[in-house]
Structure formats: structure tokens, C-alpha cells
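Shown here: the complex without one of its protein chains, the others still in place.
Read from first to last, the chains carry the letters A and B; within each, the first residue is number 1.
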Amino acid sequence: MTEILRTGASGRTSLASLTGSGQGVLGILLVVLCLGISAAAPQFYSEANIIAILRQCALVLIVASGMTMLVIAAEVDLSVGASLAFVGCISMAVLNATGSLTLGVLAALAFASGVGLVNAIVVTLFRVNSLIGTIGTMMLLQGGVYLFTREAVQNHHQLASFTALGAGYAGPVPIPLILAVAIFAVCAVTLRFTTIGRYLYAVGANERAVRLSGIRSARLKLVAFVVTGLCVGVAGLILASLMNAGQPTAGRGFELTVIAAVILGGTSLSGGSGSLIGTLLGVLVLKVIDNGIIILGWNQDLQMVVPGVVIILATYFDLLRSRHHAR
Amino acid sequence: MHDDLALFAEEPPMAIDIAVPALEMRGIGKRFPGVLALEAVDLTLAPGKVHALMGENGAGKSTLIKILAGVYQSDAGTMRIHGRDVAIKSPRDSLRQGIKVVFQEIALIDEFSVAENIFLEGHPTDRFGTIDWRKIRTDCADLFERIGFAIDPAARTGSLPVSQQQMVEIARALAHQASIVVMDEPTSSLTPKEVKLLFTIIRRLTALGIAVLYVSHKLDEVFEIADTVTVLRDGRHISTRPIGEHTDDSLIQDMIGRRIVDLFPRQRGPAASRVALSVEGLSTRKLHDVSFEARAGEVVGFFGLMGAGRTELAKAIVGYDPIRAGTIMVDGQWMTPHNTAVGVGLGIGLLSEDRKVEGLMGELPVYQNASLASLGRFAAHGFVDAGKERQAVQTYVERFRIKTPSLFQKVKNLSGGNQQKVLLSRWLMLGLKVIVVDEPTRGIDVGAKSEIFGLIDELAGAGLAVVMMTSEMPELLGLSDRVVVLCEGRVTASMSREEATQEKILNAAIGSQGRASHEFRV
Partner (left out) sequence: MSFASDRLEGAPSVWRRLIARQEVAVLVCLLALLVFFSVSAENFLSTRNITNVLGQASLALIAGIGCAVVFISGEVDISIGSLLATVAVPLIVVMNDTNSLFLGISAALVVGLAVGMINGFLCAYVGLNSLIVTLGMMFVLRGGVYLYTGQRAIADEAGLDSFIALSDGRLFDVLPYSAVIAIVLLAAFAYVLRYRPFGRQVYAVGGNSEVARLAGYDVRRIKFACFVISSLLATCSGIILAARVGSAQHIAGLNFEFQVVAATVLGGVSLSGGIGSLGGMALGVLILQFLSNGLRSLDLPTEWQLVITGLIIIAAVSLDEVKRRRAHGD
């Protein structure tokens, strides 16, 4: 009995987490989607298409890894889309000015984690609800990026190492995918095995209890916001590299895709529960749908509708789950 | 006082047949996860009579009232109002049946004026459906004048002191055309003068044939106002008798059902002389110059009426809330105020009165709840050694006899008593020197209560200083080595266990105000 009841980091038994958090359902959904799409369009299983899907997933998964930590701590960051565009422009501008990949990467990471820090201050110090507060920073960034540059910042440095960030391969594996897997693994290990991870769940489950236990909850939230920011930094670099330019208009709706993936993966918006495995499945489902829309030749504007519908449905399932558990 | 019945110019709410009971509840049952709150309870209210409902905390009084108010639905039983079978599924149904419940927690809209709150159930309108604000103001002013209220009808409700808000809440019952008025502990925050006014109001209600259900645990109030008394205990109906057949002793006997001594098996020895906690001149928004000491192995019990500042004191000394002045020393070391991290580091922690909001992480398993404060102990380089952690929790589960199917059970599925034990082990695993317990047995079954008492006794026996905040007299007298009484944020008395008597404590708790009705909490 004890063997069956070995727990995951979220504290659920692994058996229960499969059914209870809907991860099993999500896995089945993923398989059904893949089978359905490939039946209609056999090129779904071509190597090129699979790599395209994975590359698409990489971008979302990187940010969703940080976002999962944040949502587990009962906060959320809606500014990631706007930040993504800004990071691309800034890194490209710095690269153009200095010609140094290190400086470009550092600038991107510093800027993105700075945004995370500002969000953390707004939420923990000013006590603004993070859903609203990060809409505020989203607007700041959207306006700010246009003040920074009205047009795309083109790639004038032509650094091969920068291009490789987005488009390169290590053996048969695209580099963004490697980065995503690394970040995913670090976040997953942190959430599952470390004290910080455990405290993040605790803060999300009951912040007052955590504070009464002598744990500095504001610092934990700050860590989660900054980690999310860093993830956006990495994703912004990859995106700029893929587009070979810093686009001020990039990343619109990106935050919605990320949050839809996280909630779809069974991480509750009310905090305290969820897992990165779920998020991974959520990202895969969303991106397979996206890909399906393209290879089935459907109108690509559907890609905007899907995450909108998914986020509402996923929130509904989350509610059903918590009502089910309350019984 | 205004004793004429002109108060109600209107006719009684409906033609009331005195022969038919205003309310008959038969076999009412209600179950919550882990707790049977009510089992086959009967209650009959006669028109024009005051019926008192008594019982200790957790006896099921509030659940019964909430069923009447439509907040909860009963799982079993039937209800008849004025002889008609009814089903109350929502507060709306309850109001439609002519039931008006005055809750202990004030149910007013803070931002609204007093007058608007009086008419919250239905704004008077003209024939075009436009709200008649002038009528609201004048009717409210008239009502207040007739019953002798000195409250400005235009005042913002949230800006009034609690006692006046409570009176506004009571006055609402008059504006509403009710045939059954339920009052849940209406005097808990009233001044003696206001209590008198309340009783005048109740007598007028009954003179109109309105049935009043008066929920209280204050004996003399009940003897003064009630015609009949029903006592509940552990969710069961114990007795219903005319008040004339009761004495103080017989009522207490019905409510407690056993002698206080049996509940508190004291086993620990005398306290050490080492001072574990020393508080000097502590002041906050609510507290004024509070000083006291607690020695290792000692239980210091703080008693006070509602609003005396017990919870505020508890939260200030553990560093959760900011303070204005004073020093707190834990085990001889100065503690940084408003910093729980320092407090926990020095070895002082709080077992909060509100388990759900400030203690439990309901969605997380038992073992994670227990190890929260001491998680660092089980970690190396930031990685948690889960095996070591669970083993440590397991010892406490066994030591405290925590009833849980496994360590991985979500803590919200445990019963109140077991939840409290999990929270106690959270602190004991850390190894505290001082534990502050605020209302440790609130919302806990009677059986589990004495277990919690035993644990507190054991903690003190093991050398912890225990600071206990309580509003329950038997708990206070049974457990404390020393009793400190708070009144309006000040210490008004401090006495040893031997000196302490109920009367002394209550006098100090009532303070200079000299409340007419004294309180007996069991």
C-alpha cells in the first residue's frame, strides 16, 4: 500500500494525481489529437513537422516553467508577452551596438528579470492583485517598447552564435529544445525536491500560515517572479534569433497561451497545487492544436481563438476539480 | 423608557393564530465532512414567546440558526411555519417565510448609511419604482426615536463602533415584517444600557405575537427574558423546559453534561523559575501597556470578553502584527517586533484561533502541514530529505494519536481535533520555547477537546511556556497556572490559579463599565 502511495511533490499520490489532476485525461487528449490530425494529414508525422512543433513548444515551455512556479505560489504574470517583445528589441540593439553575444544575453536576462522584480514589488509591497498589477506592467512595456523603437530592430551584427540560439541544432536536436528541457528540468527538480519548491506550494496554499511559521513569503514570491522573468529573457532571445530581428509587436497573446497551458496542465489559479508535468502536457496539447490548424490548412486566425477558449475551459475544469475534492 | 406599544403603528405582520406554533422543527439533522453537527433536533416556537436556545460552543446552535436562515440546508427533518410545511432553500426563502435572523457577525453593508441598511431587505419605492430616500431617512429616524436609539441615520455604517452596528442589526428586525425573529448572541458586544434597550425591544416583539428565538450562553439574560429553554449538546437535543423549572445548576448540568474536573486531568508538576517570555509595556492599536511574564512549564491563561484584545495580543507577541511600543523577550533574548522569522527563530509560535485561515494548508497533505515550520531541519543544500521528514512526522502522528488514513491525506479532510493536533506538531517538531495558543478548542468536538487539553498539559509538563488566550471559563480555570484578565486592551487583573474565581475574573473582564449581565461561558 505504501508503495502505491508514494507521493509527488504536490503531495498527491501519483495514482490520484493521474486521475485527479486530469493529467491522464490530458495525455489521452494529446494522443487522440495526434492520431486525428495525422489521419487527416499524414505529413503531421514528418520529421520536419515534429521538429517545428517541438521548437514552438520550447518557447512556450520555457516561460510556462517559470509561470507554473508563480501560479503555484498563487500569483500570475500577464506581462510576459509584452516583456518578450521588449527583450527581443533590447537584446538585438545591444548586440548591434557591441557585437558581443555575452553582453546581448546579459542585457536580455537583466532586463527580463528586472521586469520580474518590478512585478514582485508591485504585488508584494504595494499589495496589488497580480492579475491587475501585471496588466499595468504589460501596458507599461507595450508603450515602452514603442517609445524604444517603432520598427523592428534588424540584425546588423550577423553573429552566428546568436542565430544558432534559435535556429541551430546540437546533433539532430534544435538548440531551443535543449534550453527548454534544461530549464524545465531545473524548475521541476526545484519544485519537487527542494525547500524552496515546498515553500512555494505552501505560500500558495496558505500564505498566512507560512508567515506565521517564520517564512518570508514576500521573498519567495519575489523569487518566483524573477525566475519567470529570467525564463522570459531566454525565450525572448530565442524568438529574436528565430525572427532575426527584435519585433516590438511580437508576443501579443503569448501570455494567454502560457497561462492557458499552465491551467490546462492542472495547476490551480488559487495556488498550492499543480505540477510541471501537467504544464508540459498542456503546452504540447496547445501546440499540437496550433500545428493541426496549420497543416490542415485551416484559417490561422483560429490560433488566437484556441487559447481563449482553452483558458476558459481549463478554469472551469479547475473549478470542477476543487468542488469534487471539497466533497 | 418608552413602554407604550405605539412603537409599531402598523398591525402585526399577519393574523397570528396563538394556538398554532410559529415554528416547528422536527428531527433536523446536518452533517459536515468529518463532523455530525446536528442529529434529530426538535424545536418548537410559540407565538409571542421568547424561546432561549442554549449550549456550549460547538453544540450546534449556529448550525441550527443557519438552517433557519437558509444559509445551510438540513440533511434530514421537517419544518412547519404557522402550521404550514415549508422548505427553506435560501436566505430569500427564509425571509419570505417571515423569519428574520440577527446574526452575531454583523451583516451590514459597511459603505451604506445606517438608514439604508435598515431597509436593506427592500428599499421603499414610489409608484414608479424610484427609491424614496426621504422615506428611508425619516422612517429610520422615527424608528430610532421611538426605541430610543442615539445613532445618526445618515452615518456610514462601517464607521460606527461594533456595539452600535449590532444595535442597527437588531433594529433591522423591526423594520422587516417578520413573525419569527432569531437573535444569535445579540448581546456579545453591547453595553449594559443597550442590553436593556434590547430587552425592551424583545418584549414589544412578543407583545405583537412575534416568536423570538434567543440564542445565548449567558444564564442571567436567559432567566430574565426567556419563557422556555432548549439546550443542545454535541448536536443533540438535551432538554426543553419552561424557564421556571430551571436553576443555574440544572442549566449548566444540561449544557455540560459532566463535571468540569473530569475534562482536565492535570498531570504536570510545578513550573520552573526560568522566565521564558517576558512582555513589557506592549502597546498596539488595540492594546495598551500590557506587561506579563510566562515561566517555562507554566500555562498563563488570558481571559477577556469579545473585543478585549486577546487575539491582538497573541499576534503581536509572536511578531505577526506590528506594535507601537514595548519590548518582547523570548528566553532572555530581545525579539524584533513584527517579524515572525525572528520570533520563530527564537522559539515562539502561535496556534491561531482560525485554523482554516491562518494555520492549515488544506490542499496539502498532513505531513507537509506538520513539517512546514521545521522543513529546514530535513534539508541539506536546499534539498529536502523526504524520508527523514516523514519519519519525524510519523512519530508525532503516533505520539499525539492523530487519526489519519495516511501521512498523505489532505489535511482538510481531517476532523477539527486532529487538524489542531497536526498544527500543534508543526510547532513541536520545531522545538518551541513558548507557544501561544488562541482559543485552542474552537470548533472541536467535545471528546477531542479533552485530548487537546491533555496535550497542552503535556507541553507545559515538557518545559514549554504556554500562553493561552481563551473566552471559555472552564478551560481557563482548568488549565492555567496563572490567569491574566484583559479588558479593552488593558490588563485589569492577574492572579494565581489558587486565587482565581469566576466572579473575580468576570469582574475584571467587565471592567469599569460594569456590565449588567455577566457572562458564563462553558
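By definition in this document, contacts are C-beta pairs under 8 Å (C-beta built on N, C-alpha and C of every residue); 3 or more make two chains touch, one makes a residue touch a chain.
What you are looking at is a predicted structure, and each value in this text was computed from that prediction instead of being measured.
Asker: Considering the entire complex, write down the shown chains that touch the omitted one.
Answerer: Hidden chain, whole complex, touched shown chains: A, B.
Asker: Please pick, from A:35, A:50, A:97 or A:139, the residue that touches the omitted chain in the full complex.
Answerer: Only one of A:35, A:50, A:97 or A:139 touches the chain omitted from view, namely A:139.
Asker: With respect to the chain omitted from the figure, which of B:235, B:307 or B:362 is a touching residue?
Answerer: B:307
Asker: Name, in rising order, the residues on chain B that touch the hidden chain in the full complex.
Answerer: So the residues of chain B touching the unseen chain are 69, 71, 90-92, 94-96, 101, 103, 107-112, 114, 116, 120-123, 125, 129-131, 133, 150-152, 154-156, 158-164, 189-191, 193, 285-286, 307-309, 321, 488-489, 513.
Asker: For review purposes, identify every residue of chain A that touches the missing chain, sorted by number.
Answerer: 78, 122, 126-129, 131-133, 135-144, 146-147, 253, 256, 260, 263, 269, 299, 301-312, 315-316, 319
Rule of thumb we're sticking to: only the chains that are shown with their structure count from here on.
Asker: On a C-alpha centroid basis, what's the spacing between chain A and chain B, in Å?
Answerer: Centre-to-centre distance between chain A and chain B: 45 Å.
Asker: Show which residues of chain A lie in contact with chain B when the two form their complex.
Answerer: 5, 7, 11-13, 193-196, 198-199, 201-202, 205-206, 208-216, 272-273, 325, 327
Asker: Hey, which residues of chain B end up touching chain A in the complex?
Answerer: For chain B paired with chain A, touching residues are 33, 318, 320, 340-345, 349-350, 352, 357-365, 367-368, 372-373, 375-376, 379, 382-384, 406, 408, 410, 426.
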